[in-house]
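I have a structure here, written as structure tokens, and I will follow up with some questions on it.
As you look at this complex, bear in mind that one protein chain is not there, while each of the others sits in place.
By written order: A and B. Residues from 1 in each chain.
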Amino acid sequence: MLARTAENLFWLARYVERADFTARIIDVTSRLAALPQSYRGAGGEWESALAAVGALNAFNASFSETTESNVVHFLAFDETNPSSIHNCLEQARTNARTIRTALTAEMWQAINSGWLELKSFEERRRTGEYSGIESILPFLEFVKSVSLDFDGAAYRTMLRNDAYWFNRVGLYVERADNTARLMDVKYNVLLPKSETVGGSLDYFQWTSILRAVSAQTAYHWVYRESVKPWLIADLLILRKEMPRSLIYCYDNLARFLDHLGKAYGMQATSQRHTRMVLRRLENATMEEIFQEGLHEFVTKFIDDNNRLGGIIAEQYLLI
Amino acid sequence: MSKTRFFDEMNGYGDEPRALYARVAEWLLRTPPEVLATRRAQAELMFRRVGITFAVYGGNDDTERLIPFDIIPRIVGHREWSKLEEGLIQRVTALNVFLSDIYGAREILKAGILPPDIIYKNPYFRPEMSGRRVPHDVWVHIAGIDLVRTGEGEFFVLEDNARTPSGVSYMLENREVMMRLMPDLFSSYRIAPVDNYADALLAALRSVTPATARGEPTVALLTPGQYNSAYYEHSFLADRLGIELVEGNDLFVKDEIVYMKTTEGPKRVDVLYRRVDDEWLDPLAFRPDSALGVPGLMNAYQAGNITITNAVGTGVSDDKAIYSYMPEIVRFYTGEEAKLSNVQTWRCREPDAYKYVREHLDELVVKEVNGSGGYGMLVGPHASRADIDEFARKLDYDPANYIAQPTLALSTCPAFIDDAVVPRHVDLRPFILTGSEGSRVVPGGLTRVAMREGSLVVNSSQGGGTKDTWVIEDTNLDSKGA
Partner (left out) sequence: MRIRIRHISTYSYASPARSVMQVLRLTPRNHEGQHVINWRIEVDANCLLKRSEDAFGNIVHTFSANGPLMELTVSAEGEVETFDTSGFVRNTVERFPPGLYLRESPLAIADDALCDYAATISGDSPLEKMHNLLDTLHEKLEFDTDPTHLVTNASEAFAAKKAVAQDFAHIFIACARDQNVPARYVSGHILTTESGETRQSAHAWAEAYIRDYGWIGFDPAYGICPQETHVRVACALDYLGAAPVRGAQTGGSGEALDVRISVTDSQNQ
């Protein structure tokens, strides 16, 4: 396959996943921010939202005030923010258009109609039909549905060959990054001591994390007990049955990269690196992670995951 | 103004349908306009869904739009088609020998058939190709020759397209849509298939592999990218041919071999079906600012390690100034008279012709020698006094840059416009494929239709539409029909 095609498939999946994650972050943050002060702890929800999507610096460069409407605009629609939902969907569509023939009709349709719908949302916003946080909710639902459509189309219609594998690799690299960032921003409320210190004050912070990854119900199925911060960390890092956990992402990365290695008859740095990260996750326990420091663990993971992106590019995409 | 009587594809000069069209006429009679409108809407939906769009130059906002599709087919009988086919193949054969000669021994100039400056000063002549041979001596692998009909059995060549002719995706998609929308009408005729075009094209491309290629030839389609107006066609063809759709950046040259960058490492490319114009192909040989091309491509080409289709420099053969010499060119190289006629053409470079054109601007169609897409032309009978005067100034400034032709009585064909069936002018672009084993024409082509009443401009960039073109067996008609 053309290196550029692989690169586009990889990034296409990343952009769609990122749009979805950003939508979820806006969603849970607006819920949290709507709570009375006494329920939500120290405040600064919108700052953490920006931090979670890695856009804090970019935001501060263009806005002086961190108000809800500024942040929502920046994360959802701002064309100057390279990771805004607008830009993610726009980029995804551009990537898809460049490699039309490598996509199935269903995938193209999911992306293209998502893009058209985005245009019409934005048009309605311009005419003032939509404004305020209330009106943003249908938009966020729409963004999530685009990623569901696209992902479903890819899963149900693509041939299981290198095109599919590159697409999945992009998806899981992005998802692992998102989950890790979410934890990195919230790590202080996930530390074991915070239960005694903060008490129920952090309860809504915890549930908002679960909500961000659609895992409130999953949590109860897995643990069958009330929400405890270290169990949330466990769920998001070490539980293979949780589709957004770091270990699940790496389990899949290892599998899809293996497929690529076999198909091309060569295992190289990306396969080795992935297995190394996976092994570390498989051998880890929550006790050890907390002992070493959750923040340190997550930061290292983010670095390793970024490095994987670079290694994949080096091995397959830039020649 | 007296009304010119145009030949109509369905009714000829009379009011009775020609035998070929009997069933279409019958179908039109019994199908109410609402049903036709529904069919048209369904067709449009099908085109939208596959994403068959066309970007329009200068369009600023929504630059992706559909080319209008008309649901009434254009029909050519097999006997007539066979004659056209012979003429087309003869013409393309002559074009290929002409190019070998122009870039080789230049016999035609020595024989005094063409004035040398028409070649040497031609912007599409590529001095870089001089003295070069191309693999299998094929230059024009894909030609699109625009034909117009003016009467029963009277076809003329309006224009040769020997660079990167487009439109074949419409020929294929139009057929697809018609078969799905009107299976009954479709099956009432025996229509020659066109869907083997992709196979025929691939076979032609593979047949011209350079001698240095090893094993199975690798063919790739080079596109300027998704912002090009014909990008849809590029991706459509790459898909149908099962070849990679590459951009300049996907390719590189190392020691005079062209490679594409794949996830498995460099892969040699043997045949490049390029849809990028000559001057953008290689920044080291042509425009240094080209980001669409591949540095070193021309070196690889000259070393004989890659076949570029169509060859570099074919533009000199489809230029309108050369066009007027086509009868002589065909005669010179084939020793035969041209089987397809040219439209009478005045070359304004010649003083007598210039004088005549200058005095008859309001009757003639005047075209820029190197213009395309219907731009830079004057349609005398439809132009205002002011337009004519302005054009006259341009003509006086550089007469050699213009040719003139009579306004042709282009045939009409019934089209469903708004909510009525009305006659509209049409032309026909068949596609001729040439490989190492000779030329062939897929029976059919792209019928372009001027959607506005009375208009003679069929170019899609100026609002023209398309129709499916059916080449049908007359024999089957005789037995089944009247």
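What we mean here is this: contacts are C-beta pairs under 8 Å (C-beta built on N, C-alpha and C of every residue); 3 or more make two chains touch, one makes a residue touch a chain.
The structure displayed is predicted, hence computed values, not measured ones.
K.L.:
Can you pull out the displayed chains that the omitted chain is in contact with?
P.N.:
Hidden chain contacts in the full assembly come out as B.
K.L.:
One chain is left out of this view; which of B:Ser82, B:Ser130 or B:Ser187 touches it in the full complex?
P.N.:
Answering carefully, the residue with contact to the hidden chain is B:Ser130.
K.L.:
Which is it among B:Gly225, B:Pro295 or B:Gly376 that touches the chain not included here?
P.N.:
B:Pro295
K.L.:
Just to verify: which one of B:Glu216, B:Asp255 or B:Asp418 makes contact with the chain not shown?
P.N.:
Considering all chains, including the one not shown, the answer is B:Asp255.
K.L.:
What residue numbers in subunit B mark contact with the hidden partner chain?
P.N.:
116-117, 120-121, 123, 125, 127-132, 252-256, 283-285, 287-288, 295-296, 299, 302-303
One rule holds for everything that comes next: only the chains that are shown with their structure count from here on.
K.L.:
How many angstrom between the C-alpha centroids of subunit B and subunit A?
P.N.:
49
K.L.:
For subunit A, which residues are in contact with subunit B within the complex?
P.N.:
Where subunit A meets subunit B, its residues are 1-6, 94, 97-98, 100-101, 105, 108-109, 112, 162, 166, 260, 264, 316-317, 319.
K.L.:
Considering only the defined contacts, which subunit B positions touch subunit A in the complex?
P.N.:
Listed in rising order, the residues of subunit B that touch subunit A are 49-51, 225-226, 235, 238-239, 244-247, 249-250, 260-266.
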